[in-house]
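Input: a single structure, listed below in structure tokens.
One protein chain is absent from this view; the other protein chains keep their places.
Here is chain A:
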Amino acid sequence: MEKELGNVVTERILPPTEQEVSNEIDVKVKKYMRGEGANLEVLKDKKLKGQLSAIEDLYGKSAKAAAEVEKWLMPSEGGYLETEGLEKTWRIKQETISHEVDILSRRNQHDIILPALGPYSIDYTSNGRYMAIAGRKGHLALVDMKDLNLIKEFQVKETVRDVVFLHNELFFAAAQKKYPYIYNREGTELHCLKEHGSVRRLQFLKNHFLLVSINKFGQLHYQDVTTGSMVGSFRTGLGRTDVMQVNPFNGVIATGHSGGSVAMWKPTSSAPLVKMLCHPGPVSALAFHPNGHLMATSGAERKIKLWDLRKFEVLQTLPGHAKTLDFSQKGLLAYGTGSFVQILGDFSGAQNYNRYMAHSMAKGYQIGKILFRPYEDVLGIGHSMGWSSILIPGSGEPNFDTWVANPFETSKQRREKEVRSLLDKLPPETISLNPTKIGTLMAVKKKEKKTKKERDAEEEAAVDAAKGITMKKKTKGRNKPTKREKKKHEIIEKAKRPFLHEQIKEEELSRKKSRLSEEVELPKSLQRFARKKTAT
């Protein structure tokens, strides 16, 4: 009864719309608070408490302002297909969609047939404005997707396996027969990266300015494109693969291998961060959700698995074979096999992916690569006969942040952004599984004690060194054999001494420890008198 009354009162105070707004903002504020503040009650230091509470207030204010900004400046919401009754979303064809959408969107539905130069691989810039295509038989092209204008097209007359944009549309790298090359927008060859060898797959880390490649010997190379230095280069030791994908959340590179394992790498260590057995057979494709917590893998045994990367557990196993996988910005998962594309969606919000849409190409087209276009509801498909683009409602992020990526970027803005992003370039060692932990307290490193054997070996070496010392020839009286012997003995003893000291110290420590443990084990009746340990 009271509750009801309370509700009535609040409703009287706030009109329903306003209340809705405030609720919405509350949710967003929570998002922008990035977790809860520390429990200040624990603190004994009043000054620190005061400072922290002041800072916390500021954070709250900032979060609120950010939420309001988001509320009023980013109003568009992503939609998706909704059906009535018996209709199913995956039965809706592209043709039906094209009747319902505006002209500009309709332009995004197209098939470009380029039969001559083999299966095509595609890549989009981070703002979704430009697309690079690479035909296996040497066809490289740059397309402005806004007006479908071909910027540059050229033939390199050798196999091109992959293409990837660098930080903006001015540069792109192509993995060619022997080496990867970097071209500029005009098609001028800028660099030939011979160190990488015959590269199978390329990736670019935008925040770290690292070009990552895996070559046919299974070697992983990280090259800094700003300085040209090779940041990391090591062999995976897991055989040849062309399944490599970067986790956009933390910059970790994942490679899928024929043994069914997926390995995750960072440039500063030659051993994989994580190695997991995902499939019993070869891994055929790999994709990461933009939030970095979800990974999709597909194996040759006709299974697609969704992994929770926080727990390294399977969330969902779906039937189906995928030659290529991709997550959209809004979290739709597309996979392509043969000439068929299937899109899965997670509309329940419980990491439960269901069928959302499907699209089949003309018979016989072999899909090589599918890629969602950023900030557009478009899925690009590179296949054996050219490339296609289809509409997938609800796939792209509707609100773009011009500080992150601007699809309508002017050249001046692009220049500005380049400089800014260079200034904000992250060093390669910031790549780790959980980048949010950076800046926090380092985990206490356990001090590695030397084993007894090692110590003995060291002592022996020291003694040997002491024995090896050649004695000076002294003057008459002091060169007696007895004296020499004595001196020698002394030197050896001296060499041994520090080790003895160490040993003694250790023994003492262990004795102390044992004493401490004895102390702790008081009889139960006396335990309550023992000094309580301060809570740490």
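Following the convention adopted for this analysis, a contact is a pair of C-beta atoms (placed from the backbone, for glycine too) under 8 Å apart; a residue touches a chain by one contact, two chains touch by 3 or more; residues count from 1.
Heads up, the rule we're going with is that contacts and distances are computed from a predicted model.
One chain of this complex is left out of the view, and of "BolA-like protein", "U3 small nucleolar RNA-associated protein", "E2 ubiquitin-conjugating enzyme" or "Glutaredoxin-related protein 5, mitochondrial", the protein name its UniProt record gives is "U3 small nucleolar RNA-associated protein". Set against the missing chain, the residues A:Glu87, A:Glu301 or A:Asp456 yield one that touches it, A:Glu301. The chain omitted from view is touched by exactly one of A:Gln94, A:Thr159 or A:Ser233, namely A:Thr159.
In the full complex, chain A makes contact with the omitted chain through residues 33-40, 42-45, 47-48, 50-52, 54-55, 57-59, 61-62, 65-66, 69, 90, 117-119, 136-138, 157-159, 177, 216, 240, 259-261, 266, 268-269, 271-278, 280-282, 300-302, 312-313, 319-321, 337-340, 342, 355, 358, 360, 363-364, 366, 368, 384-385, 403, 424, 429-430, 432, 437-442, 445, 452-453.
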